[in-house]
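Other chains dropped; remaining ones untouched in position.
Should a chain be cited, it is by its letter among A, B and C, assigned in written order, with residues numbered from 1 in that chain.
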C-alpha cells in the first residue's frame, strides 16, 4: 500500500504480534510495537490484521490488535 | 487471539451487531455493545469484522462497525 | 451494512483511496476523504479495507488507511 522513494534491495522479515490497551485501538498498536522494540530493531511498518476486545459487565474492557510487523534484515 | 488462564468448558454463542458513532471507531464499538447489553448478559469478547462510515458534504458523518460478539451460555 | 430509508435507483461508482495521519486512524480517514472531496462530489460512504502504518525508532510514525469510497453518478 505504501510508496517508497528511496527504497533499496532490502530483505524484510515479518512477524505477528498481539497488543492490547484499555483506552483505544491506536494505544493497543502502540503497546505492541513499544514492547517489540525492546528486542527487534529496524521495524519499518505494520498492518492491523485483526481488531478484537474483551467485554466485562456490558462494556469494553480492553482492545486487542493483531499486527503483522516488518523489519529490515541488515546485511 | 486471546489467551485464557481460567477458562472452563463453556459453550459460547456468537451474534453479529452493527453500531455507529459520529466521533470515533471506539465509540461505535461502545454504542453497539452498550445497546446489546440491555438484553444479552455475559458477553465476553468481540471482533471488529468491518469498519465503514457515511460521508456528507465531503466529511465523515459517522463511523459504523460490524462486530461479532460472543457470550456464555449458562448451564 | 447500512440501511437506507429513502434510497432510490441510484448508480454508484466506487474507487479506492489511501490516506494517512500521524495522530489516529480516524484522522487518516478524514485526510483521505477531505482530499478526494476536492474533485469528487456526492461521496456517500466508505469502507476501511486495510489499516497499516509506518514505524520509526520503535514508535508509530503514521497510520495509513486504504478506503473504498462510493459516490453517486448523477443522472
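Operating definition for what follows: a contact is a pair of C-beta atoms (placed from the backbone, for glycine too) under 8 Å apart; a residue touches a chain by one contact, two chains touch by 3 or more.
All values derive from a computational prediction rather than experimental measurement.
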Check: Assuming the 3 chains shown are copies of one sequence, what number of copies does the full assembly in this structure comprise?
Finding: 12
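In the analysis below, only the chains that are shown with their structure count from here on.
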Next item on the list: Would you kindly tell me how far, in whole Å, the mean C-alpha position of chain B lies from that of chain A?
Entry: 22
Note to self: Two or more other chains touching the same residue: where does that happen in chain A?
What the structure shows: 25
Checklist line | Residue numbers on chain A that touch chain B, as the complex places them | finding: 18, 24-25, 50-55, 58-60, 63-64, 66
Item checked: Contacting residues of chain A [partner chain C, same complex] -> 1-2, 25-26, 29-30, 33-34, 36-37, 41, 43-48, 69
